[in-house]
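Dumping the structure here so I can ask a few things about it.
Complex shown without one protein chain; remaining protein chains in place.
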Amino acid sequence: MNALQKISDFFMTPAMKMVLIVAAVLFPFVAGNEYQIYVMALAFVWAIAVYGMNIITGLCGQLNLAHGGFFAIGAYVLAILTVDHGWGFWWAFVAAGVAGAGFGFLAGIVSLRLKEHYFAIFTLCVGFIIYLLIDKWEELTHGALGIINIPAPNGFGLVDFTETTPFYYLALTFMVLSVWLAARITNSLLGRSFRAIRISDDLAASLGINLMRNKVLAFVLSTTYASVAGALYAGLVRFIGPAEADVVHTFDMITYLLVGGIGTLMGPLVGTMVITWLTQSLQFLEEYRMIVFGPLLVVLVIFFPRGVVGSFLGWRARRMAAAQDAGKSQENAKKKSPTSPVATNREAGNHA
Amino acid sequence: MLKINNLTKRFGGLAAVNNVSIEFEANKINAIIGPNGAGKSTFFNLVAGAMPPTEGTIEYQGMNITGMACDRIARLGIARTFQTTMLFEESTVLDNLIVGHRLRTQSRLWDVIINSRRLRDEEAKCRSRAQEVLDFVGLSHIGHRITADISQEEKKRVAFALALATDPELVLLDEPAGGINPEETENLAGLIRKMVDHGVTVCLIEHKMDMIMSLADKIMVLDHGEKIAEGTPEEVRNNPVVIEAYLGSDEDAAA
Partner (left out) sequence: MQDHANSVAASQYRGGIALDLFLQQVLNGLTLGSIYGLVALGLTLVYGILHVPNFAHGALYMVGAYVSYITMVDFGANYWIAMIASAISVAVLAVLCERLVFNPLREAPPIHDKIAAIGIMLFLEAMVQMKFGAEFRRMPTPYTDILDVAGMTIPAQRVLIIIGAFALMAVLHLFLKKTMTGSTIVAMAQNREGAFLVGIDANRVAMMTFAISGVLAAVGATLFAPINLVYPAMGHLLIMKAFVIIILGGMGSIPGAIVGGLIIGFAEAFGGFYISTDYKDIIAFALLVLILSVKPTGLFTKGVR
């Protein structure tokens, strides 16, 4: 067992989770300035949305190009209810989540009857409809002006979420909750049903999986994640505009997901962190980041379709399988004289 | 077990399956043969509920399942494999099989969120069922391997195992021996017999005549969507209509 093996084993232990959480909790104390804390909080918010995208696109295999639109729905529901209707932040926050689920359900039952390309194109259009409505429906959304003076989350007199650091912890809390729920789903029978659909609709249906019900569930989960993230975003940034619904955000999230590892549990977080800090350290990239992101997407799907986390997991799983094989053949050698692999296969085929 | 009456499927004006009636008995190996484009796969798709028939009925264990959705039919006990094996290549072999028993479980999103007792029990059940079927197809020694790394024949067996994990009474196998060598074909035939010995009825499409003739209890021959013969291997082999059909499209006769 070499050092590499040990490090990779450690990555998979529960202790690693604690290390990550502790590191995240300590981050504000080691951060150079408030801006870095702000960037990190924003990255957490985006990561939540990317987790949502991972459920429908990564687990279930349906490329949803309206994800940014649902993010914007969450942000706008929160902003409209708090600014125009005087709702408290947390009530509006819940309403934003419910709205994301509700609109997701409606969009889902129509769009998920379509397969593959049709679904992607349809959701692209849904995203654009959301953008156009936000941009044009001035009475409701304030149109191109956007909504300003959105209140920060209510700290009930205990904490002041207009400050960056408290908000950072709030975002962290929601992010951890999101990962926790995503983990539950991914590792459960439900996640397995989703992944069967990702392999093929026909296969999943032949295994008795109700395609429509599972796809709609995955879609609603993903839009809820997106709208919750959008509502948090509105509470952090405090002003929003139609640009929130721009399809570019969806493309950004696809990049995060692909870099991190589509369909993996930690991929969304890793991808969001890597790209956020990469863009931060290369400030000039901000406006033209797509010059790098575009080719990056292409290179990733051609050469590393599984991203950072997926490649790591694949590498590790192979090593473990090899180690187990080595262990077995040693056992066999001890038990009896070695037999040809074909013969062992036969033997295995006949028992049971 | 399976009773097909006047089954017809038209695409546009073309009948892919035309007025086919047949009965398959329980605990037997039933084979469907015919030249390319004879409508064999369409026939399977109709039985499995992947598409509704234009006319005719399908009765399964006395129940009318015509036009029923694929997933409901699967829950009634009809499983299938596909011509191309579809598996989750990045996961281990055992991991691929766990979902196979999902249709016999009840857990919903809420169970997942609270990690309920029911969910944990059902996951254990699915896992042990996966292990069982893996043993059954003789692959328990490679359960930990990444699916992408195993051989074509092993993948075929995994696909069988996945179908078996649904606890089926009838299994539809679409070209199970496609793309594997003669010795492996022999082994796979053994596995199919073993399935029948364990109370599963098998219905298969196959081009490899040697395999069919030694394996099948009953053969149905399709040509241009129509049933041109049925009977024991012996009867079918000597049927002049069948010989004619196969000579008519010589590339299949060789297969």
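Note that the chains take the letters A and B in the order they are written out, and that residue 1 is the start of every chain.
The rule we apply is simple: contacts are C-beta pairs under 8 Å (C-beta built on N, C-alpha and C of every residue); 3 or more make two chains touch, one makes a residue touch a chain.
All of these numbers come straight from a predicted model, not from anything done at the bench.
Tell me which residue among A:F10, A:Y35, A:W91 or A:Y118 touches the hidden chain in the full complex.
Answer from the full complex: A:Y118 touches the omitted chain.
With respect to the chain omitted from the figure, which of A:A31, A:V94, A:A183 or A:V247 is a touching residue?
A:V247
For chain A, which residues touch the unseen chain?
Here the touching residues of chain A are 57, 61, 63, 110-111, 113-114, 116-118, 120-122, 124-126, 128-129, 132-133, 136, 247, 251, 254, 258, 287-291, 293-298, 301-302, 305.
The working rule: only the chains that are shown with their structure count from here on.
Could you pull out which chain A residues touch chain B in their complex?
181, 184-185, 188-190, 192-193, 195-196, 198-200, 202-203, 205-211, 217, 221, 306, 310, 313-314, 317-318, 320-321, 324-325, 328, 344-346, 348-352
Can you list the chain B residues touching chain A in their complex?
Its residues touching chain A are 48-50, 69-72, 74-75, 79-80, 82, 86-88, 90, 92, 98-100, 102-103, 105, 107-109, 111-113, 115, 119, 122-123, 126, 135-141, 144-146, 149, 162-163, 166, 187, 190-191.
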